[in-house]
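Removed from the display is one protein chain of the complex; every other protein chain stays in position.
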Amino acid sequence: MSQPLLQLDQATIRFGGLTAVGDLSLDVHANELVGLIGPNGAGKTTAFNLITGVYQTTAGTIHFGGRNIRGMKPHDLTKLGIARTFQNIRLFSSLSVFDNVRAATQLHRAHGIRNALWRGIGFHRAEKEVETQVLELLDIFDLGRLRDEEAKSLPYGDQRRLEIVRALATKPKLLLLDEPAAGMNPTEKEALMKLIKFIQTKFQIAIMLVEHDMKVVMGICEKIAVLEYGRKIAEGTPVEIQKDPKVIAAYLGTEGEDDDA
Amino acid sequence: MPSLFNSQPSTALGGAKRWLVAGILLAVVVSLFSAQFNRYYLGIAIDCGISIILAVSLNLINGHTGQFSLGHAGFMAVGGYSAAKLSLVCSPMVPDSLKPLLFLAALVLGGCVAALIGLGVGIPSLRLKGDYLAIVTLGFGEIIRVVVQNMDSVGAASGLKGIPKYTTLGWTFALAAITIYVVATLVNSTYGRGFIAVNDDEVAASSMGINPVRYKVTAFVIGAFFAGVAGGLYAHHKQFLSPTGFDFLKSIDIVVMVILGGMGRTVGVIIAAIVLTLLPEVLRQFADYRMIIYSLIIIGLMMARPQGLFTTGWKKKGVAAV
Amino acid sequence: MEWFFQQLINGLALGSIYALIALGYTMVYGVLRFINFAHSDVLMLGAYAAFFIAPAIQPLVPLPSLTGALLVTLFSALICAGIGILIEFLAYRPLRTRPKLTVLITAIGVSLFIEFTCQHKAVFGADTKPFPTLLPSTDFHLGSLLVSSNDLVVMFVTVLLLVGLWFVVQKTKVGTAMRAVSFNQQAAALMGVNINRIISFTFGLGSALAAVAGILYAMKAPGIEPLMGVQPGIRAFIAAVLGGIGNLPGAALGGLLLGLLETFVGGISGLSSYRDGIAFAILILILLFKPAGLLGKSSVEKV
Partner (left out) sequence: MLIRWQYVALLVGGGLLGLTGCGKSGGGDTILVGEFASLTGKEATFGTSSHEGTLLAIEELNAAGGVMGKKFELKTEDDQSKAGEPANVVNKLISKDGVIAVLGEVASSRSLEAAPICQQNGIPMISPASTNPKVTETGDYIFRVCFIDPFQGTVMANFATKTLKATKVAVFTDVKSDYSKGLAKFFKEGFTKAGGQIVSELDFNGGDKDFKGQLTAIKTAAPDAVFVPGYYTDVALICIQAKQLGLNVPLFGGDGWESDTLVKIGGDAVEGHYFSTHYASDAASPKVTAFVEAYKKRYNGKVPDAMAALGYDSAKFLADGISRAGSTDGAKLRDALAATKEFDAVTGKMAINAQRDAVKAAVILQVKGGAFKFVETVAP
């Protein structure tokens, strides 16, 4: 087996006395679709925040593409190829749909103040390229028709999709989706599952998914890790997980809630 | 419509540079005739231009990037004093034909020194938000004032006098045009969307590869640079500088322009800068009721147009108003 | 050493007044999340109210006397509470749902309006007026130390009001409602809290505090003029932020610290001309290490 893209090795973070994530070890390989599940407060989003550099590990290491990410800021990690969406949608609310995606493309441009100010031929060519790229992306996700709308005025489902498009615009190798199905009805969930699979094949990237909806997770993930009280209690294929007695015990009576407090 | 203020990059952005050139040319042409103008109106017109530079540059910090700065007068003071000192020291050594060059050098020096201070002020902004940042910037402004007040080399409390009168309408509006150009083109580029992204949601921006620290500091440095240039123009316009002219009330004046114009709306801010500079002059006829009316107008405007004076419908077709 | 203790007393007396003003700032901030710039002008109005009331009640209650001082202060506080409620009703309430910056600029507008109106010769005029003596004052000698009774009164009143305020906010029904409004206005409204009444109450209380602070300030420096509030206002504003804005003990702590700092720096030859700057420099340093102020809780944003 090749070197994993993302490698968590006993990653731990403590807030005061509380261990939010403890000794979490997990590998994600290129183009793999991994689900991260667990009851409310199990530390799933915290794990995402560790991977994206929002929080720093108290102990253990995280490697991405063979590099230890310790001390790196979220924007550095985005450059390395980690992109994410947020549990509570965080779009740039005063920017248009188009600009939301455009803002995310800049890290791959030879951008800079000088270019923006001089507005030479190179600048216009580059801006043109960005535009084509952004519109292409928007069109793939059927958002092109909304390009001039303010992001905050979009319907909920479109906002969720726009957030994914924005993340993809950073050209990631690993995409982290934090509860993408939250608040969706069954038809929308169905469409979302297709969309995630589509992204995986079309862009050839690894995807990590935090989700409460078992149907979504079991339906598309190749590998699933289960967290409880910050610790991994199981890892395996959907079939293995469904049979795991520890998982069943952990989920008794808690399944199906949307909220991860 | 090809324009400086259009948020779309699709159409010919070459228009932006044309506007800049046209603006500078217009300023220079008008300035050729300025000898015929009444000195009072000329002075007010230059005041308006300086206000535009101050307000538009503060708009980059406060409006676009969302950093609440109350220290703009401090940057202006630093720029004004540096520029004035340079031209005071050098003007006896420079022949008349080279005076414009000296003035340019003085303005650039003023801008650069202010930008350096802006870098210093930008650094706390990495850790502080909202009111705390406002207080820190206010504090920086006051510290600058206190330091100047104690510096005998720039006249301390009695002020710096005898600054040569280099500022003309042409210089002022050419520089105003450059300021508007820089801020507007910067923000209206893929790079510049980062300023607004940082303003909207810092965490999300960071996760999209946008380095918030860098953007915030950049905004402070560029904003401070132009405030410094405005200070240089002011110094060579009034020909006298005193530290009391740069207290925090001056910063508040500029903040009011930005908020009244609509945070992040370039055209609105320009118009607000002009209106708020003219208003006290227009109100002069009311004598001792003048400032009472002025304050009532500010309250009234905030109630009637809280989103900024000129927001609706002006954002996209605003070029005609420049 | 004697010098040190004398400065300590000077600083505490000055700091107490800053603390008192800062309490008003911080209370309004706690409930409405904006800095009420007009607070320092209400302070000035409080001093002027006392200036006009004192001769009016002189025939009934002799001045200077404790009862007289209390009466004058009470009336002034009531007047200022009314003014505060009126300002909120006329200027801030219509902007309740608007962005905070809008309200901030309006507050600056209100502040300018009060200042310029009061400077007009038909109102108070710009000249400095002598403030009447409200309390008989004596100087106490502690060894070689000199303590003015006025300073003791200031410190005593500050402590009293701080404790009183803390009691109101923490232990009474209206205080609970204030905290609820501060925490989440909409939720509080849904729980049956009358938001308007609570906000009016907060402004009234804050303005009454400002009036008391204004009178104490005028007792310390018995020349009053329409801009007398500006300088202590900024200081108190700094103090409130230094302590962690929205936090009552924080405001008191910030005020005391600032008062001590100014006094000690002011007493050092060569540094005294930098006094204002040094106060700010230390404030900036503290905020760099404690970004939410000394006692403020830095809110970690949930991602």
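First chain written, first letter: the chains are A, B and C, and each begins at residue 1.
Following the convention adopted for this analysis, a contact is a pair of C-beta atoms (placed from the backbone, for glycine too) under 8 Å apart; a residue touches a chain by one contact, two chains touch by 3 or more.
Nothing here was measured: the structure is a model prediction, and the numbers come from that model.
J.: Since one chain is left out of the picture, which of the remaining chains does it touch in the full complex?
T.: If we consider the entire complex, the absent chain touches B, C.
J.: Among C:19, C:107 or C:265, which one is in touch with the chain left out?
T.: Here the residue in touch with the unshown chain is C:265.
J.: Write the list of chain B residues that the hidden chain touches.
T.: Those residues of chain B that touch the unshown chain are 38-41, 43-44, 47, 149-150, 156-159, 161-162, 165, 234, 237-242, 244-246, 249, 271, 274-275, 278-279, 281-282, 284, 287-288, 290-291, 300-301, 303-305, 309-310, 312, 314.
J.: Footprint of the hidden chain on chain C, which residues?
T.: 3, 6-7, 10-11, 13-14, 116, 119, 121, 125-128, 130-131, 139, 146, 148, 150, 217, 220-223, 225, 227-228, 231-232, 262-270, 272-273, 275-276
Heads up, the rule we're going with is that only the chains that are shown with their structure count from here on.
J.: Whose C-alpha centre lies nearest the centre of all protein C-alpha atoms?
T.: Chain closest to the assembly's C-alpha mean: B.
J.: Please compute the C-alpha centroid of chain A, do the same for chain B, then give the distance between them in whole Å.
T.: Centres of chain A and chain B (C-alpha means) sit 41 Å apart.
J.: Can you work out the whole-Å distance between the CA centroids of chain B and chain C?
T.: That gives a centre separation of 33 Å.
J.: Just curious, how far off is chain C from chain A if you go by their C-alpha centres, in Å?
T.: Roughly 49 Å, centre to centre.
J.: Send over the residues of chain C in touch with two or more other chains.
T.: Where chain C meets two or more other chains at a single residue, that happens at 303.
J.: Of all the residues in chain B, which ones touch at least 2 other chains?
T.: 203
J.: Taking the complex as given, what residues does chain A use to touch chain B?
T.: The contact residues of chain A facing chain B are 52, 54, 73-75, 78-79, 83-84, 86, 90-96, 98-99, 102-107, 109, 111-113, 115-117, 119, 123-124, 126-128, 130-131, 148, 166-167, 169-170.
J.: For the complex, which residues does chain C have touching chain B?
T.: It is residues 29, 35, 91, 94-95, 98-99, 101-102, 104-106, 108-110, 112-113, 116-117, 120-121, 234, 237-238, 241, 245, 273-274, 276-277, 280-281, 283-284, 287-288, 291-293, 301, 303 of chain C that touch chain B.
J.: State the interface residues of chain B toward chain A in the complex, per the touch definition above.
T.: So the residues of chain B touching chain A come out as 7-10, 13-14, 16-17, 181-182, 185-186, 189-194, 196-197, 199-201, 203-212, 218, 222, 264.
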